[in-house]
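Submitted below is the structure of interest, expressed as structure tokens.
Shown here is a partial selection of chains from the complex, left in place.
Chain IDs A and B follow the sequence of writing; residue 1 opens each chain.
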Amino acid sequence: MEHESRFLALNLILPPAPEPKGVYTPLLQDGHHIYVSGHLPVNTDGTLHRGKIGKDIDQEAGKLAARQVGLTILATLISNLGSLNKIKRVIKVFGMVNATVDFDKQPYVINGCSELFVEVFGRENGIAVRSAVGVGSLPDNVPVEIEAIFELNEE
Amino acid sequence: MEHESRFLALNLILPPAPEPKGVYTPLLQDGHHIYVSGHLPVNTDGTLHRGKIGKDIDQEAGKLAARQVGLTILATLISNLGSLNKIKRVIKVFGMVNATVDFDKQPYVINGCSELFVEVFGRENGIAVRSAVGVGSLPDNVPVEIEAIFELNEE
């Protein structure tokens, strides 16, 4: 597994790993699976990327927000696991898009996160099952919230 | 397991197994579990069943769309696994209904898929845990998106 070296070569700037905004843990290990809580787009300075797609921001900004959620998930993974080499592959991504009721490009938006995961974990291990849906509202009016399941390598 | 023979006796017409609409895979095997991505209602001719329930279509059309999502999931299963006899049972269904904000019959709509799964997998193996919820919007303005988890038989 060369996830960590591939990640370092990308020179990505990660936001701080977020503290829980409620009574939950950002990450939980269950056997060889890592469950990741719904993550929001945390900027490098710790602020949140906000706005509803179709009202406050457009789908390009939404896709960038989804990428930022992906970076925030990576920050949580590294903060808790120490190295991305602990991870074998991405199992599942659930992408929730805060958009107006006529918006219909949720897969385009969530690709912002999925393309990042392919850059970091490679095509074989970075492409997972996924749902991309439009929700009515999200915490702090962020444009995207994403939860995920990862598989760990056998020790 | 007689899932495949039960399926064949039903003379169901399946749509083509859908290509991914983004950076994801329609199906992923993880040990004895099959994770299925969020599926949309693909018609036999490959087009999508569209419309928001309570605005463009009514709940009966929505229930038919949910059944069509179920048929699309079966197409993905057969295309990837070869035979439904590989499957032991349905574990979980997550049904997302694209409806107006006053709609409250999500379970009725998602029954369109759940009843199909009971026809194909039988009562003992076709009845799963489920959530049925109303989302704000869906890809291509389809009325229903459903993701699912299945358990495989031991080899």
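Going forward, a contact is a pair of C-beta atoms (placed from the backbone, for glycine too) under 8 Å apart; a residue touches a chain by one contact, two chains touch by 3 or more.
The structure presented is a predicted model; accordingly, all values stated were derived computationally and were not measured.
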Total identical subunits in the assembly as filed, 2 in place: 3
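Note that only the chains that are shown with their structure count from here on.
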Rotation angle (°) superposing Cα atoms of chain A on chain B, nearest 5: 120
Chain A and chain B: spacing of chain centres that average the CA atoms, whole Å: 25
Contact footprint of chain B on chain A as seen in their complex: 91-94, 97-108, 110-111, 114-115, 118, 127-137, 151
List of chain B residues in touch with chain A within their complex: 21-28, 30, 35-38, 52, 94, 96, 98, 101, 135-141, 145, 147
